[in-house]
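What follows is part of the complex, with its chains left where they were.
In order of appearance the chains are A and B, and numbering begins at 1 in each one.
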Amino acid sequence: MSTSIATHPDRLLPADPGTREIARNLLARVQDLPIISPHGHVDATVIEQNTPFPDPAALLVTPDHYVTRLIHASGVSMEQLQPQNAGAREIWRTFCRSWPLFEGTASGYWLRTQFQSVFGLHEELSAETADASFDAISARLAEPGFRPRELFKDFNIEVLATTDDPLDDLSSHKELAHDPSFHGRVLPTFRPDAYINIAHPSWGTNVERLIAAAGDGATGYGGYIAALENRRRYFVEHGAVSADHGVRTPATLKLDPADAEALFERARSGKASFEDREVFEAHMTYQMARMSVEDGLVMTIHPGSFRNHHTPTFEAFGADTGHDIPFAVNYTEGIRPLLQDFGTAKDFHLVLFTLDETVFSRELAPLAGFYPSVYLGAPWWFLDAPDAMLRFRSAVTETAGFSRSSGFIDDTRAFCSIPARHGASRRVEASFLARLVAEHRISEDRAHEVIVDVVDSAPRRVFKL
Amino acid sequence: MSTSIATHPDRLLPADPGTREIARNLLARVQDLPIISPHGHVDATVIEQNTPFPDPAALLVTPDHYVTRLIHASGVSMEQLQPQNAGAREIWRTFCRSWPLFEGTASGYWLRTQFQSVFGLHEELSAETADASFDAISARLAEPGFRPRELFKDFNIEVLATTDDPLDDLSSHKELAHDPSFHGRVLPTFRPDAYINIAHPSWGTNVERLIAAAGDGATGYGGYIAALENRRRYFVEHGAVSADHGVRTPATLKLDPADAEALFERARSGKASFEDREVFEAHMTYQMARMSVEDGLVMTIHPGSFRNHHTPTFEAFGADTGHDIPFAVNYTEGIRPLLQDFGTAKDFHLVLFTLDETVFSRELAPLAGFYPSVYLGAPWWFLDAPDAMLRFRSAVTETAGFSRSSGFIDDTRAFCSIPARHGASRRVEASFLARLVAEHRISEDRAHEVIVDVVDSAPRRVFKL
């Protein structure tokens, strides 16, 4: 590719010249606002300890399953993408050879933007220049200004939420909160999946550890529930604003306590069926909502991914290796038991995400347009991409307006991609609103107010920041 | 908002200047055609008695669940929106404060258009001007020219269908039909849901009344079927052209008469299960099709809404209070038993609606593109909105062309919104066709013929007007 395109000032803006001009002005309004990142997977320790980033492959390729999956699909084995099997430079060469695969993808956009804005590369990646780009990025990574805390400031991040194990002591969060030299907010997020999903390989062990650590001396189901409540409280005391739930489906259920206890014990004894797993998860999603109503943590739900679809890959390389595949979900019936009891509860915030686009117009916008607790989670994962974000806005706005959205969520492990991701979202919001202005469906003045609300005020409001 | 935008002549038209010019010409062709409204919820008595409209809140806010739901979602309790709890002016102030919620929504578009075109307001609504707009609208409502019959004429309505209880005596319709001073057509529509859905709270009572009133002296299932046939005939005699069915799902089923009778009696004795309800409704949808084949009433089906999703709200405030939430439907298998027997029946017209957009390209366009009886219902409820209407046309046209659509249906209780709704639809049709012209997929001449057909001829043809 001869022309550098990542930093074109009009990237992602609509082609029609009149609409583009409107979009440019809308974008200008929000382009320099601080980044609010209320849900993601960056490790707080990396920021606290200001750990230097590793080599280019370990930073940008091997940990990013968006990237490795597409290289794998092209015929490169997972083995060849493991640092222990191939050196960093070799993996980087593989990646550079694979770079054309990413044309048109969201990952390609984020990466290209990073290469230019963060690493100062001026040429497109290619097999020929693989070593040169490896060296250039390596040099950049060695610079003293290229440490997590410096980038946190350069990226203009105001709030960054991490995702944490319920038994995490949150020591890094504490250090950061009390460090007068660090001015950002790094907040923990309570994520109890591995303590709730009884099919999780270490569920049994996790639960024993949880009860022992925080069960108020009780054992069994009562201790389990108490321990979850206690750990949530601990998270709240250390700045958490939300609890996140990676459930299989959005089903919820209010079990009788005795039934819940029996099910819990059946699982503990290793005798639970697949249906037990479903029922227990549904019950616990309900319980987590109850706790959110009580302790104020915003509840976010991320359902509908068939985790570890390819067992041989999972067995050899573990989870989060690129083969989580979405399936259809039913929010209308699934989430109803929860909403029956908590849908109008005071100050309860429930942010619903989906990988199944069909529920945007059919279920989520209607739900968020009635229940004061329900917010529309931003397009997530495979849907966190320009066209998909436009489809989302088109699908939900006519029913639910702009006020019921969560604001953008980057959901990323890839720290250096955060500005590119938030930037893409702002460009898409500007594009969508610009079309409404051009079609005389909203005035330009109001569109300017809406984009500021969507980019800046919504995440603060929805996540109680 | 500083600029008034509702009456911009290019509102809802595409941004591209060349396409917009084509759309303007197409719109000009149909903009002044009379309104044909073959399905809606206006009360015939209001027109017959020419009842003055109530205050602004009771006219535009409290009865419109599209409006109250979004105000409710923003944190205003249902109590605060009840006329008995808050005065009209207070509710109007709440609405004005909430007005920004409606940016980008279909309701916002209809309301803004009404404010300007019907009520002559020249400023955007706001909390500051709430009292002024309340007074201005109130003054307008007190004008003698602002009565239902005068507006009926001003709005250029030619046909307006109401939705009526099977036992309604249709006296208002009769009066209107015989009143030489009234020139519109106000037609009843047969809507038997509350006599078919055995989960309806008053199903038992309804059925007894129905059989007593029209069962030809028979009791039991035979009297029930006869009574439905008789009442349909009564509707036909009083001008009805269609029967409407708000079913849970599009399932249909041909039960053996003995089984149907047993099921009917089980329901009557209060012992029916949820599955019985489903089976009986499926059976009755089939029976209603049979009756339509016999008596000529166009059959319209509106499935896929989970009614009264939030039980506490339903118990306190009743049905139609903003929490009917759609879910996925299966037309291909569900409607099949009906189509097996009546799909090619002479002069049978079956108009299929959906709140689940996924069936547009997957099921409805293929069905309507084969069965002479099947027509594509216009985008309905949450989907009666500019972007959703464009998605509908894009989804169905390539398979079924333009000839298989029902034409626009406003489905509204809000009499004053009728011109805005039909106007929006005409603008969207012009926009869609203009794009096809710009892409050289249809000639401009043919597009002009198609838009007249879609706006004017289709509803007359499909609804046998």
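In this text, contacts are C-beta pairs under 8 Å (C-beta built on N, C-alpha and C of every residue); 3 or more make two chains touch, one makes a residue touch a chain.
Just so you know, these numbers come straight off a predicted model, no measurement behind them.
With respect to copy number, the whole complex recorded in this structure file holds 3 identical protein chains, 2 of which are shown.
Here, only the chains that are shown with their structure count from here on.
Fitting chain A to chain B on Cα positions gives a rotation angle of 120°, stated in steps of 5.
With centres defined as mean CA coordinates, chain B is found 39 Å away from chain A. Residues 1-3, 5, 8, 10-17, 69-70, 72-75, 100-106, 108-109, 124, 306, 309-313, 322-328, 355-358, 382-383, 385-388, 391 of chain B are the ones that touch chain A when the two sit in their complex. By the touch criterion stated above, chain A contacts chain B in their complex at residues 14, 16, 18-19, 328, 330, 332-333, 336, 339-340, 343-344, 358, 361-363, 365-372, 374, 394-395, 397-404, 435-436, 438-446, 449-450.
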